[in-house]
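Excluded from the complex is one protein chain; the other protein chains are retained at their positions.
Labels A and B are assigned to the chains in the order they are written; within every chain, residues are numbered from 1.
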Amino acid sequence: MIANPYTQADWNAVIPLFIVGGAALIVLLADLVSPKYANRYVSMAIGILGLIGGGVYAGTTYGVSHNAFGGGFILGGFAVVLQEVIVISAIFSIALFGAIGRGDRIAGSVALMLWSTAGAMLMAGAANLMTIFLGLELLSLGLYCLCGLADRPTSRESALKYLILSSTASGFLLFGMALLFGATGSVTLAALTTPAVAVNPLYWLGGGLFLVGLAFKLSLVPFHVWSPDVYEGAPLPVTAFMSVVTKAGTLAVFARFAYAAIPAHASNALLIPFFIIAGISMIAGNLGMLAQTDMKRLLAYSGIAQIGYIVASLAGGTDQGVRYAIYYLVAYMFMNLGAFAIVALLSTDKEEGSSIASFHGLAQRRPVLAAVMTFFLLALAGFPPTAGFLGKILILSTNVSAGFPWLAALLIAGTAISLYAYFKVIRLMYDRHAKPQALPSVQAPLAYVSMAVCVILVVVMTFYPYTPSNVLPLVK
Amino acid sequence: MSLVLIVLPILAGCALFFVPRSDRTVSRITGCVVAAITFFLPLVTGNDGAISAHWLSRPFTASLHFAWGGLSFWIVLLLALCTFCAILATNMPQTRTMIALLLMLEGTMMGLFTARDILAFALFWDLMLIPPFFALVGWGEHRDTAWRYLIYNFAGGLLLLLATAAFGVIYGSTDVIGTGHSIAGAWAPWIFAGFAIAFAVKTPLFPFHTWMPATYSDTPPPMVAVVSALQSKGGLYGFLVIGLPFLGSAMAQWKWIFIIASLVSLLYGAYIALVQTDAKRVVAYSSLSHLGLIVLGIFSFSGVAVQGVLVYIIAHGLFSAALFLILGYFEEREGTRSLARLGGLGALNPKLAGAFTIAALAALGLPGLAGFAGELVILSGVFQSGYFWPALIALIPIVLASAYMLRLLQDIINGPQVKDIPERTDLSWVEGLAVAPLLAALVVLGCYPHAVTATAAAFTAPLAAVQPQAAGTLALTKEQHDR
Partner (left out) sequence: MTPYAPVAIFVAVAFAAALGFSLLPGVLAQRKPNPEKEQAYECGVEPTSSVAGRFPVKFYLIAMLFVVLDVEAASFYPWAVEMHALRVFGLIEMAVFVVVLAIGYAYVWKRKGFEWR
C-alpha cells in the first residue's frame, strides 16, 4: 500500500484542477500527434469536456465544507459556486475560438486558457496567502501569453502592458502578504483576525497593500488604466475570458479577505476606502465608456463599473451581500459573454469586428444580431426584464439595509451615465441612414449557441432569482 | 387572466416581425384583434383577473402579481381602446414595425397598470420606454429626441428603482398595491422623494418637463397618441396607488412643492401652448397644463378632487389621443404641422374638421364632454379643501385653454385656404373608425362620470389618513350625487 499523505478533502480540492489542467495537456498532445495542426474543434472539444469534467467534480463538493491542505483551500459552498462561474465563463470563452484566431494557435490558446482557469479555480477556494498567490500567478502567467497571440501590434502592446502592470500589482499584493505575515505570524486567512494585530502598523500597511493589489486585479479606479488597453489588444476570446474569470477569482479572494480575515474593529478602516474606490469605479467606469470607439474598450470600461457594483454588494459584510454579489456576478457573466459572442459573430478570420463602426446600421444587415446585442446592452444598463435589473435591485436593497445608502446613490448615478453609453451603440445599430457595409460571413455555430443560452439565462434569472444559500461562512 | 393582457400584445408584437416588412393588412388586422381582445377581456370576465406568482423572498417579499381591479380597470380599458384606435390609424412607411411597437407598448403598459407589486411596477416602468425609443429612433426627425426621452425617463426610473429597494427593505414586501398601511419614519420622505421625482418626470411636472414637447412632436402620431394618453398617466397612477396609501404623510409634508410645481405647469404649459406654431407642440404643452391640474387635484388631498382626478385621467387620455391622431391625419395630408402653413381645411375635409372640433372642445373643457366633468370636480375639490389661491390660479389656464384650442381650430380649419392644395380626400371610413370610439367615449364619460368616480372609494382611507376632513367631504359629495 502506498502511503498517502493526503486526506480525501485534499484530493477533492485538487482533482477539479487536475482535470482541467490535464485536459490542457491532452489538447497539446492531440495537437502534437496530428500531422499538421489539430482541428480547432478538436482542441475546443477537449478543452470544453475537461472544463465540464472539472466543473462537475467540483460541483459534487458543493454541500461539503472542509479545509484542504491545512486550511490552504476551502471546499464547498462559496468556493464551488465561484468555481462554477469560472468554469462556465471559460467554456463560453473557448466557444468563441470557433470564430476567431489563427488555426495553428488554437491548441496552445486553449491549453493556456485551461491552465489559467485552473489558477482562477484555485483562487476561488484559496484561504491562505500562499494559495492565493499561487492561484493568481497561475492565472496571470497564461494570460500574459494569451494576450499577445493576435496578429496585430496592439496585441503585443496588450501583452506587454498586462505583464508589466500585472506584475507590479502582484508585487503590491506580495509585499502586502509579507507584511501581513510579519504582523500576524501566520499565512492562513483565518489566523489574520487576531485582535492584537490592529495596533501593529505593519498590519495596516500590509492590509492596505494587499487590497491595492486586489483593486489592481479587479481594475477598480484608479487602478484601472491597464484594462481597456489590454482588452482591446487581446484576442476576443481572451478578452471575454479576462473580463469574467480574473474578476471572479479576485472577487473570491476579496470576499474571503473582507468577510473572514479582518478583525472586527479593523474592518471599517481597512474596507471603507475599498468601497469608496468601488463607488468611484461605478462613476468613472461609466464615464470612460462615453468616449470609446471600440467595443472591447467599451466593455472594459463597463466591466470596471459592473465590478464596482459587485464589490459594493459586499459592503457591510452581510450574508445577503455575498449572495447578491454572486447573483450579480453570474448575471454579469452571461450579459458580458453574450455581448462578446456577438462581437465574435461580426468578426472575420482576419479582423475582429470589435470596432463600434462595425455596428453601424447593423439592424439592416443582421436584424437578429442587432436585437440580441440591444438586449445585452440593455441588460448591462439594468433594464428590465433582465438579471441586470433584478441584480441592481438586490444590490441597492442590501446597500440600503447594510447602512451604505451612498453606495446605492452612486450606483444609481453610475447607471444613469452608463445608459447614455450603451444607448449610443444601440442608436448606431438602428441608424436609418447608415451606409450598407459588407457582411462578414462567419461560420460559428458555437457562438450562436452561447449567445442564445446567455439570452435565455439572463431572462430566466430575472424571474427565478435563485441565490445559493450555503455560501457562508467563507472561512471555516 | 391579467397576464394575457401583458403577454398577448408583446408576443403578437414580436410575431409581427416575422411578417414581411412591407406588410400592412396582416399587421393591422392582428393588431386590432389583439387590442380588441385586451379591451373586451376585462369587460367580460367579471372578476379582477388576479394572478400572482412568487418572485423574491429576500431581501423583501415580491410577487409577479397582476390584477385589473379598481382604478386599473378603467386605465386598462383606456389603454386597449387607445391602442386599438392608434393601430387602426397607422398608415405610414413601415406600418408593420410601428404596429409591432404599439403592441409591445400596450403590453408593457398593461403590466404597469395592472401590477400589484411595486417591483413589477418598476420593471414595467422602465420596459415601457423601449417601444417609443425605437419609434423615435426609426421615425423621429431629430437625432437627440430619442436620447432626451430615454435618459430623462430612465433616470427617473432609476430613482424609482432605488426607492423601490428602500421601500422593500423597510416595508418588508413590495406586493402591496391596493393593500397595506402608511409607512412613517425618517426614511419615508426620502423614499417618497425617489418615487416622486420618477413620477414627476413621467407626468411631466414643471421642472422635469423638458423632454416632453420634443418627444411628442417627433414621435409618429399613432405612438404619440398612446404615449401622451397613457404613459404620462403612469406618474399620476403612481401618486395615487403608491404615494397616497403608503407615503401619505410624506406627501403631505412636501405638498407645497408639488402644488407650486403643478400651478407653474398649468400656467406655463398654457402660456407656451398659446404661442407655439407647431400643431403637435400646442397639444403637447396643453398636456403639460392639463396634467398639472391633475397633480394639483391629487395634492389637495380632497376626496372630491380625487374623483375629478380619476375622471380627468381618463378624459385627458381620450382627448389627447384623439387630438394627436387627428393632427396626424392633417399632417399626412398636408405634409406639415406648421400652423402658419395650414389653414382652411374645414371646407375640404368637413368630417375631419368635425372630429377635430369635438376633440378640441373636450380639451378646452366644454360642458357635456368628459374634460369639463374632470376639471370642474377637481377645482371644486381643491377649493373645498381650503386651497383658495391655488384654485383661483388654476382657473386662469382653463380660460387660456379655450384660447389656444380655439386658435388651433381656427388656424387649421378656418381661415383662408392655402393656395396650391390639390384635391384631398376627407376622412376615410377606417380613419373615422379610429377616432370615433374615442370621441364617443368622451361624450359618454362627460354625461356619466359616475362609473369612474365610483372607484374613488378606494382612496377614502388613505386620504382620511392624510387629512382627517377628507373622508367627510367625500361622504358629503356622495350624498349630493345621490340627490
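Operating definition for what follows: a residue touches a chain if its C-beta (ideal position, glycine included) is under 8 Å from a C-beta of that chain, and two chains touch if they have at least 3 such contacts.
On a predicted model such as this, the values are computed, not experimentally measured, just so you know.
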Check your understanding: Any idea which chains on screen the missing one touches?
Key -> A
**Study point:** Residue touching the undisplayed chain, where the options are A:Leu28, A:Leu51 or A:Ile88
**Key:** A:Leu28
Exercise for review: Would you write out the residues of chain A that touch the absent chain, in ascending order?
Suggested key: 2-5, 25, 28-29, 31-32
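Throughout what follows, only the chains that are shown with their structure count from here on.
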Review point. What whole-Å value do you get for the distance between chain A and chain B if each is reduced to the mean of its CA atoms?
Key: 44
Review point. Can you name the residues of chain B that touch chain A in the complex?
Key: 17, 55-56, 58-60, 64, 119, 122-124, 126-127, 130, 133-134, 137-138, 143, 146-147, 150-151, 154-155, 158-159, 161-162, 164-166, 168-169
Exercise for review: Flag every residue of chain A that touches chain B in the complex, lowest number first.
Suggested key: 320, 324, 367, 378, 381-385, 389, 392-394, 396-398, 400-401, 405, 408-409, 412, 415-416, 419-420, 423, 426-427, 430-432, 463, 465, 467
